[in-house]
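Missing here: one protein chain of the complex. Every other protein chain is in place.
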Amino acid sequence: MKTLNIVGKSLRRADALEKATGTATFSTDLNLPGMLYAKTLRSPHAHARIIEIDTTEAEKLLGVKAVATWKNTPRLLFNTSATMTFTLPNQEPVLDQYIFDNVVRYVGDEVAAVAAISERVAEAALKLIKVEYELLPAVFDPLEAMEESAPDIHPCHAGKNIPGEIIKIPMGDVEKGFAESDIIYENRFTLPIQKHVQLETQAAVAQVSPDGNITVWSTTQTPHPSRIILAAAFGVSQSKVRVLNPPYIGGGFGVRIGLSAKAEPIAVTLAKLTGKPVKVVYSREEDFIASDTRHAGYVWVKLGAKRDGTFQAIELKGVLNGGAYCSFSCETPGVMGAMGLSVYRIPNVSYYGHSVYTNITPAGAMRGFGNPQGMFAIEQAVDEIAAQLGLDPLELRKQNIIRVGDPWILPYSCRSTGLEECISKAAEELNWQRRGTMNEPGSKILRGIGIGVGTHVSNSWPFCVDYDNAYITVLQDGSIMVATGVPEMGTGTITTLPQLAAETIGIPLDQVGITFGDTLTTPFDIGSHASRTLYAAGTAVVAAANDVRRQILEYAGDLLKTAPEHLEFANGLIKKQGLRDSECVGSGVCQLNEVQNFITMKDLAYHAHLRNKQFIGIGRTTPPNAPPWHAHVTEVEVDTETGMVTVIKVAAAHDVGKAINPLIVEGQIEGGVLMGVGYSISEEIKRDAKGKPLHTSIHKYLLPTAADAPEIKAIIVETNDPTGPFGAKGVGECGMVPTPAAIANAVYDATGIRFTELPLTPERVLKKLQEKNKNII
Amino acid sequence: MNLTTLQFVLNGEETAIVVDTSDMLVDVLRERMLLTGTKKGCGKGECGACTVIMNGAAVNSCMIPALKAMGSVVETIEGIGTLEKLHPLQESFMDEGAIQCGFCTPGMIMSAKALLDSQPHPDGKQIREAIAGNICRCTGYVKIKKAILSASEKLKG
Partner (left out) sequence: MFQGYYLPQSVKEALDILANHKGQASIIGGGTDIVLDIQEGKKKCAAFIDVSQIPELQAIEEVDGYLRLGAAVTHAQANRSALVQKTAPILAEACSKVGSLQIRNIATLVGNVVNGQPAADAAVALAALGAKALIEDGKGQREAMVEELYADVGKSLIDPTKEIVTALLVPVQKKGQGSAFIRLDQRKALALPMLNVAVVVQLDEKGECFEWVRIIMAPVGPGPVRSLKGEGLLAGAATSREAIFQAANAAVTEANPRSSALRGSREYRLDVLPILVKRALEVAVTRAKKTDGREG
């Protein structure tokens, strides 16, 4: 194999200097001449009809420039999530949102917005808007929302309050599989609402030119799909809309796949009404109550195995709480089922799942996208089977995991798996043999170790439309510009994509520039989500780079009078095969038409330019898909007198195919793991009886701080997937996926208690410990 | 509205700026002086993105009435290094991979700087304590802690 010079190296991030010096620009930093500030009035009720809305007093307030309500804004249905733009052709996208409506469906739903000369004036104006509501019955639990007596939140065809379609995934015959099983474990698991808490809240600045061209700077993870949504919501042609990142985004984790909640449409509405640029920045509280969350809900699992541990059948069912608007509620249950059933080699599988509308904040995409919820159930079922059969949970997993080429329910094949190696390495890191011997009898503080494994996607096909484009333009000095429509939201895109381009073409990394996250300067790309950016957008960049390389070698071949296949091209130098670099001195371009042995990229590009030629490479790719694999082994401590669970260490071994930039890969894993730890032990949004969310600030919502973070050891396993750029697969979401199960299994190991509900708060844990003690006495 | 002149030393420069009495320091820095390196992630003292150093101590600039800074010495991310000579923390954050989305970074670096200014060779516990008020949702803090340690090594020379 070709030696790699740039790919596989932990190079410094391209955006590091700007970010370390405070000069990196984010949406919230923008300041345009004449810019106005917007604030939004939100519903205090979980479900109500607006009978009357009076904005006259607000409009009169000095400094107020416009007030928008459902009465003076477009009535074109859309969906803030990108599902609107990439639902597959055999299904209908669910469009259930207006910018403002005359019905509000959750506490926090948009009622009106004000543009004023300052945020303070806008806030004061909100207090002057008079709204009369007619309260409607509300429902918060998905199972209750499916009952006949529940209020209809939106018209649905698949079932009461069920958006889109019910997802059914069958393979084999589960009835037969369970009949043939010697042992069956079955249980229901309950998952809480988790919030992204990306550090930069939802934000957008919109400007509308006199001739109606709309420019929106925003925090979106998907500029191109966002353009499609905005064009539809405002009834203008896509060519009149430009969406761009400014250029950085303060984190995403799925919360802005599509629009940044309603930041963009509200900013555009008010920019149109005032003729001025308008800035919308969500307060942290708004971000909590009025931008998508992870799906809470219920997961049922039934797993059957032979006495020797061979899995025979699995049945998985999911009912997720979709909240008041659809967002990604059609796709999330699909990913949950498809991923959950693709980890183990089981001949008979069945999945049934859907979301349900309720009167709470909409649930949408969040790192893992249904998969952590499903794996929380499945991986605990696997441990139960191991416990009941007296088998080592590690060995039981190794015995049953999917291998290359195995049949599975997915329409692409498993061409690589390093899961067995991941299991071994993670277990070794935590010294798995200690399991079962870690506690003194009678000890009040117990330790335990647990494992969880999983897989995920490397892009969103077959769940969504999924394709990429990239251009590479060779400039006249031989440096190149990569143009890609994906954003830089922290995941390292603008470092790793240039690494791919430089390596593929054969030029130094410092010769690569990149334009990204802007619909004006980049070709269409479906965006950053589904752990896809490096894998899928990277495939397009590699294709464009190969195109450029081919053109250059052809041109050089003519120039050096050598067939292209007999040329070498690396580090910016094109030379005849076998020639040593030290022999390539001088300009390389012969003035007297005598044949040379080599030419630098710089000279070649200029040579071409003087002869009316520029090299432009195009990559247009539809990625297949590839499974990343991961095993997490965790150690926990449980204080049996208070119920407090502390995660001590997480070893996270990930098969990422190929780590293009190992430092960045580790960062993705570590961040995902900690988010998973929070989900497992402390993060949740609860509501009061009227549906008002209670966890509305970082102070109340307990995501881990640096003082809470356990030791996290990221372990990279490489299997070189044949479909990925240089063998790479997805990684961005994977740290989340097996973490909750690994922690719950460790708590089980410590206490002997199976916890079926997250998070493992001290109160929840103590209650079960007390029940167990009662039963013993 | 009630206007007053705030006088303070900002990043080493005597500074005077007219502020509204009820302005918060973060808004004066970001909106009035266009020093947007200091970020605002919550406005309520919960995230640390707005951390600046005031009279040697890390504080949340969103919790500080601007006039509380009267007569004080304030440092922001813009003032701790130059492109020619970055602060060792800026170098180590870049080298160790401690930066992802970068939104927490300025506040994180300011908290770390306040720590190293008073305690050039902190242990792990002191580092955790110093940055526990700086939420980072991207990194899991692993590489941030490492970067602070490695900057302190550099300071040892």
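Of note:
Letters A and B name the chains as they come in the text, with residue numbers starting at 1 for each one.
The rule is short, and it goes like this: a contact is a pair of C-beta atoms (placed from the backbone, for glycine too) under 8 Å apart; a residue touches a chain by one contact, two chains touch by 3 or more.
Predicted model only: the values in this text are computed from it and were never measured.
Here the missing chain is touched by one residue of A:118, A:642, A:720 or A:756, and it is A:642.
Among B:60, B:76 or B:105, only B:60 touches the chain left out of the display. Touch with the chain that is not drawn comes from one residue among A:188, A:403 or A:700, which is A:700.
The set of subunit B residues touching the chain not shown comprises 2, 4, 21-22, 24, 44-46, 48, 51, 57-60, 63-65, 67-68, 70-71, 111, 129-130, 132-135.
By the touch definition given at the top, subunit A reaches the unshown chain through residues 120, 641-644, 682, 686, 688, 694-695, 698-700, 702, 704-708, 761-763, 766-767, 770.
In this text, only the chains that are shown with their structure count from here on.
With centres defined as mean CA coordinates, subunit B is found 29 Å away from subunit A. Note for the complex: subunit A touches subunit B at residues 10, 12-13, 15-26, 28-29, 31, 196-201, 248-253, 283-284, 489-492, 663-664, 666-667, 670-675, 697-699, 703, 705-707, 709, 712, 714, 735. Residues 30-31, 34-47, 49, 76-78, 81, 83, 86, 90-91, 93-97, 99-106, 109, 127-129, 131-145 of subunit B are the ones touching subunit A in the complex.
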